[in-house]
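So that we are looking at the same thing, I have put the structure below in structure tokens.
Excluded from the complex is one protein chain; the other protein chains are retained at their positions.
Each chain gets a letter, A and B, in the order it is written, and its residues are counted from 1.
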Amino acid sequence: MNLFASAIAWILDPANYVGLNAIPLRIGQHLVFSLVTLVFASAIAIPLGYLIGHTGRGRGLAVTTSGGLRAIPTLGLLTLVALWVGIGVVAPYVALTVLAIPPILAGAYTGFEAIDRRTIDAARAVGMSELQIVRKVELPLGLPLLIGGLRSATLQVIATATLAAYVADLGLGRYLFSGLKTRDYAEMLGGSILVILLALALEGIFALIQRFVVPRGVSGRPGTAPKLRTGSSAAAR
Amino acid sequence: MTWVLANLGLIWARTLDHVVLSLPPIVICFVIAVPLGWFARRYRVSRGIILTGAGLLYAVPSLPLIFVLPAVIGTSLLSPVNVIIALTLYGIALMVRVVADGLDSVDADVRQSASAMGYSTWSRFWQVELPLSGPVLLAGMRVVAVSTVSLVTVGAVIGVQSLGSLFTDGFQRGIQAEIIAGLVATVALALLFDGALVLAGRVLMPWTRRVAPPKPSVPLEVSAA
Partner (left out) sequence: MIEFRSVSKRFPDGTLAVQDFSLVLPSHKTTVLVGSSGSGKTTLLRMINRMVDPTSGSVEIDGEDIASLPPVKLRRGIGYVMQNSGLLPHRTVLDNVATVPLLRGTPKRQARADALAMLDTVGLDRALADRYPSQLSGGQQQRVGVARGLAVNPNILLMDEPFGAVDPIVRAELQQELVRLQKELDKTVVFVTHDIEEAFLLGDQIVILREGGRIAQVGSPADLLARPADDFVASFVGADRGRRVLHVERHGDGNVVVDSDGRLAGVLNGEPVAGTSAGSSAGSTPGAEGDR
């Protein structure tokens, strides 16, 4: 318990709230970095996922790639890209965007796929155009699974951003590695606790969002079954 | 390539380290998750608590967890045990939910007719419910196996040796081939584990083998709009 006390003391130490290594600054870096990669990944994955989900084409390829990407260790990708582009923030951005794409992609297309075919068939039969089917039927009904995908991607990115501090001066992970170097366990533990709290906070926020985006009238629990497919965040923590 | 040929021994040694670190979590998590998942399903309250807890645990990033564990269980920071325990926890977090869902997926009629035939609760669980949720469990274990193999590499940054050491070493010494070799070996190992699980599934669940691909229940054809 002693160890935790010193970690808490480290977190509360005013000295850690000034300068370039200040805790709020690091948290901000961590969040901004994560947000930007998520935006990049979404910009690629959501339109692509919707296209796959709506047309049903390219699904096999998407499943295989996202499955295969799960097997790739983040640290390997991170160090490899860092060797190519040099130490700095570019490598983490590239590596993390790549890693965040599969869960978002899967969330987008499984969201469309999970919709009862008869509903879409009926929408077409009453004369909705393809674009209207996407906008008025598939988008709202597929939203819960898309948010589920974004949730996995976010957890993954927050976790991997920690690891990214290994190759770049970035985010909360810095405390872990600098503490490791100087054998300062309070710093390591304090930093770890901060990352965990951040991840749990985001998890909670997403759980709330997910509850609110389920269209009223749709009662089922669409989030459970496809969890295996979209919730692959483990691979890259 | 030359680096790889010159260092086959090293790669092999790290691969063995990797197997030693990744096998225990995969096996242990299954053994723990089955009763836990069963218990979660049993009562409303336990379901809420266990599944929420599992969800939160699953959200915890791995590297910080490996740093925190020594403070909780008193191991030394650099001990491989931390990595094994952390990965076991993730496996449990994922599998508990899978076990609960898998048991849920067993048809209530089947369950009742099993009881009607005279299975006790205990034997019904082992002989009917668990086997019938087998395909779901297998799918879950495949995810666990692949992610565990991939996650073991993280331990390398604190010095726990595995194929991940090829990443850290290759990065520090600027040897691209070493990193690539590590990537290939890790992915190959993950595929190997995955294949082994699929094979085990075929052997243990012969009834799932001959399932015809489901025909779409509503044949739809749509002319281009």
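In this section, a residue touches a chain if its C-beta (ideal position, glycine included) is under 8 Å from a C-beta of that chain, and two chains touch if they have at least 3 such contacts.
Keep in mind that what you see is a predicted model, and the values were worked out from it rather than measured.
Shown as candidates are A:Leu83, A:Val137 or A:Ile196; the residue that touches the absent chain is A:Val137. From the options A:Leu12, A:Ile87, A:Ala122 or A:Ile205, the residue with contact to the chain not on display is A:Ala122.
Residues of subunit A that touch the chain left out of the display are 116, 118-119, 121-129, 132, 136-137, 140-141, 215-219.
Simple rule for what comes next: only the chains that are shown with their structure count from here on.
Distance between subunit A and subunit B, defined via averaged C-alpha coordinates, is recorded as 20 Å.
Subunit B contributes residues 55-56, 58-65, 67-68, 70-71, 77, 90, 94, 97-98, 101, 139-140, 143-144, 146-151, 153-154, 156-158, 163-164, 167-168, 170-171, 174, 176, 179-180, 182-183, 186-187, 190-191, 194, 216, 218, 220, 222, 225 to its touches with subunit A in the complex.
Taken together, the subunit A residues at the contact with subunit B in this complex read 3-4, 7, 68, 70-80, 82-84, 117-118, 121, 124, 129-130, 155, 158-159, 162-163, 166-167, 173, 176-177, 180, 185, 188-189, 191-193, 195-196, 199-200, 202-203, 207, 224-225, 227-228, 232-237.
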